[in-house]
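Structure provided below as structure tokens; questions to follow.
Removed from the display is one protein chain of the complex; every other protein chain stays in position.
Chain nomenclature is as follows: A and B, assigned in order of appearance, with residue numbering initiated at 1 for each chain independently.
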Amino acid sequence: MTLEDNPPSSEVVIQDSSTAALAVDDLRLSYTVRGTPREVLRGVTFEVRPGEAYGLVGESGCGKSTTAYAALRYLPSNGQIDGGRVTSVGKELTAMSSRQLRSFRANDASMVFQDPVQAVNPVLKVGRQVAESFEVMGLPKAEAVEAALEALKRVRIASPESVMERYPHQLSGGMLQRVVIAMALACDPTLLVLDEPTTGLDATVEAEVLDLVRDLRSELNSAILLIAHNLGVIRTMCDRVGVMYAGQIVEEGTVEDVFDNPSHPYTVGLLNSIPRQGVRKDDRELFAIPGNLPQIGDPLPTCVYVDRCPIANDECRTEKPPISQRSDGHWTRCHRPDHIDEVPEPVKDFESVEIGSEEVIGVHGVSKTFRQRGNDVPALVSVDLGFAEGETLGLVGESGSGKSTLAKTMLGIHEPDEGGKITLRGRAMKTKATERVEESIRSIQMVFQNPDSALNRSWTVRRILTRSITKLTGLRGAEADHRAVEVAEAMRLSPRHLDMRPRQLSGGLKQRVAIARAFAGDPNVVVCDEPTSALDVSVQAAILNLLANLQRHERTSYLFISHDISVVRYLADRIAVMYVGRIMEIGPVSKIFGETNHPYTEALLSAVPSVDGAAENRIPLTGEIPSPADPPSGCVFHTRCHRAVEGLCEVTEPELRELSDGHSIKCHLTVEQLETPVVLTPANMVG
Amino acid sequence: MLRFILRRLFLALITLAIILVIITLIPNIAPGDPARKIAGGTASPERLIEVNESLGLQDPVSAQLANLATSVFTLDFGESFSVAKGEPVMSLVWSALSNSAKLVGFSLLVMVPLSILGGLVAAYKKDTWIDRTIVNTGLAFSAIPDFVAGVFLLAFLAVPFEFFKVQASAPPGSSALVQAQHLLLPVVAVLMVYFGYIARVTRAGTITALDSDYARTAFMRGLSTREVFRKHIARNALQPTVAVLGTQLGYLFGGMVALEIVFGYQGIGNLIIRAVDRADYPVLRAGVLTVAIIYMIATLAADLLVAYMNPRARANLGEAS
Partner (left out) sequence: MNPIYDPEGELTPIGSPEAEADIPEVEGAPAAATRSQVRREQRRVLFRSPGFVIGVGVVGFWVLAAIVPSLFSSIGPKEFSDAGARVSPSADAWFGTDSVGRDVYARVIYGARPILIVAPLATGIAIIAGTLLGLLMGFYRGWVDEVFSRIVEAILSIPVILMAILVVFTFGRSQPVIIGTIAVLFVPAITRTIRSAAISESDLDYVTSAKMRGESGLFIVSREILPNVTGLVVVELTVRLGYAVFTYATLAFLGFVAADLTDADWGIDVSLNYTQIIRDVWWPSIFPALAIATLVIGVNLITDSIDKALKS
């Protein structure tokens, strides 16, 4: 790139590369795939100032992780740097010898990866691995072990002495992420790179880890580069943020500026595609960014976003967008930042539909006990639920709380214990899917979390759909085929998709096929098990819109399982909260979010990092979720409850009792007791 | 760990029981008179009665099974019919076994380090010509039956070069060095058969470990490539190799029948063939069972070693179903 192409005045400049913890200057990087170089980073410039937390946000393929690795000069063998510089406190990484680089990684910079389980060596004791981080800095063995113990104490891991002697598989994901952070902080790094550090962890654990990082920041001098796709995480953790798209930063500024006054159409699109500020399906649709995410290496037009931009004009198609300063330190790479208001807001263009009053499917006193190594493991304990026509019941809870077991029991994959009943319009169905009559089978279907697993990869979409249609409705041949085309159309799949196989479709399209299959037999209830958690936010928006739309037209009920509370809030009419196989609270959305909650719900809700920045007082949920094989006595939640009453909660299990119409909690405490602001003493914090 | 060992031993016992059942069943389900099958078509009626009595072939199958099980646990398989008439079967087996052990031991000594080294180098130089050479040569050689490799070695090494011996057994009373010299050609044949296989397994294990997040974390911690290899990769990468070596050890003892024949070596395979040639069923049966038991011990040892190397494997096998 020559000066004529890009006059310096319109480019971002590094302000002070000699002090910045990380300065990435016009970095260009490509991967060679089958002999052709494909551009991944197309001139990325930003700096992380000392002690600052800088976030990079964007959807898959935008190059944010590549940038993170480049910050420690870590390239895959097929990657090469085509231009630009990376410096840390004046030292140029791109020019370092391998010895210098090792010393830089050992003493000045650290990185934390997404999956803590993979990031530790499975065959070495935790203590040994943490100590190694100190040994590379030159500490003798014995001192390194001492230092390792101190480091584990610093990340507030429970019983650090015993953790030292454990193997990684004996620790939970949240504990392991603490271990990994302890290792990363060993050298008191100038720069700490966190690559999606909480993706894959439960919301409660995520909140714990984020709290820890936030607290440690004040103790340490580290600057942080945080990579995340979750806008809420960035908002609550970072000072400044860069929004990446197609290998470029398109907007940068403080988190307040960028999230409250977005100035790039892509940022606006991202923010509008997630359910925010309590918006619900009856209020309006979510905004789904039109068009496709660019593939790595695609030739890009003048403005990387022009093809999907709702406010693009001719200038955008002919000229590279300049950097427009919006306010001090807030800039956007856009020709028309002043026209940002013209980006259409999603509006309500449909009639809300009333939920029916009759119960279509009912779950009555259903328990499920697995037998494992001769022990009884109660995974579900007398669950009662009912689904009215056209109603969405959201189901939330940490992993291992029994959500999926409940779904599979309803579907007849697991057989419930004696005495439990699943009813269709009041009549009990057979408990096993193979014994159910066609009518029962078609009445309840499922959409899975991962479409790659849910769709048979050697079948065409047509075959996937027609088989379900034939099996569920009895239609055959041309009739079934006709119905398949119809269903596909309802999912806004085009006819040519019918002859493709799953691997030829994008994740979003695959999920549409999975939804189409579930709807093939005109079901009464569709169980959606985390249907959007594997998708990017803009794709998620389209799928959520589709589900809401189908519900309005087909009057289908959903059991919607998700770990994302804002998504559940958007789609659900009622919410049930599960813990160790029991329903702890159930009620209409308005009451769950507006009235007194069960202490567990209270903690869950407080754990969600909000993109709107209103950080509430978080109630920590310490310790591990108990195993259903060995549930705590009394109230199963008492071991982690911040409101537990000694002598009561650990002795008797409370009944589910109604607080107000349709809103019940399983708790001993009175509404008054539950509404007292909780005082977080060290005692109930450690749990 | 104790729990793991007990569980693993229990599984080995079940396997042994099934093997005993199969071996007992074979002569009983063969068409025709089992005694005639065993004694050979030309055997005299007196001989048939003798065979029937000594093997208990007229007894119910359950009694035969109990008999065989007793033989295994008392290490007494009766007397040889014909290979060495009247001698206890076990004494024949022991002497053959000690010869086999020499061959196997020497082979392992040569083959294991070379193959592992080959696999490590191939993994580290992945997708270069070095990698391809190692993988493809290994592939070609390991496809060739052992006796074919042996015959080639006879023609191209033993005949032109005095140093390489045609007979794998050294004259009695030879020094260890001379014995090793005689064993050299069969050991090379074993190397040819196994190098590619073991190197491939090692290569795959190493590549997996190199690509892992924990290796990446170790690199990011500032460790050098050599340190990462030594501290983090080796123990993970070599687990599959150890497991495979365990399963192959039994095959080395018993599967190299044809190779022992080519080089006239008096190992367990050779004993089995002589037993077949002279219709000596007790020796044949004891030989096959011995190999199976060696296989079980070897896999047991390998599993314990892997468990020692990998705490997760230990946990899984010790507790799971």
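Here is the rule we go by: contacts are C-beta pairs under 8 Å (C-beta built on N, C-alpha and C of every residue); 3 or more make two chains touch, one makes a residue touch a chain.
Computed from a predicted model, the values in this text were never measured in an experiment.
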- Query: Shown chains touched by the missing chain?
  - Reply: A, B
- Query: From the list A:45, A:401, A:445 or A:639, which touches the chain that is not on show?
  - Reply: A:445
- Given A:40, A:544 or A:659, the correct residue touching the omitted chain is A:40
- Check each of B:27, B:88 or B:240 against the chain that is not shown and name the one that touches it. B:27
- Which residue, A:18, A:60 or A:100, contacts the hidden chain when the whole complex is considered? A:60
- chain A residues touching the chain left out here are 31, 33, 40, 59-66, 69, 74, 76-79, 114-115, 196, 199-200, 229, 288-293, 295-296, 408, 411-413, 433-434, 436, 438, 441, 445-446, 448-460, 468, 471-472, 492-494, 496-497, 499-501, 503-509, 512, 517, 521, 533-536, 538-539, 542
- Omitted-chain footprint on chain B covers residues 14-16, 18-19, 22-23, 26-27, 30-31, 34, 37-38, 124, 126-127, 139-140, 143-148, 151-152, 154-155, 158-159, 166, 207, 210-211, 216, 247, 250-251, 254-255, 257-258, 261-262, 269, 272-273, 276, 284-285, 287-288, 291-292, 295-296, 299
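Going forward, only the chains that are shown with their structure count from here on.
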- Message: On a C-alpha centroid basis, what's the spacing between chain A and chain B, in Å?
- Response: 51
- Query: Of all residues in chain A, which touch chain B in the complex?
  - Reply: 72, 74, 102-107, 110-111, 113, 115, 118-124, 132-133, 136, 167, 169-170, 180, 183, 373
- Can you list the chain B residues touching chain A in their complex? 212-214, 216-224, 231-232, 235-236, 309-312, 315, 319, 321
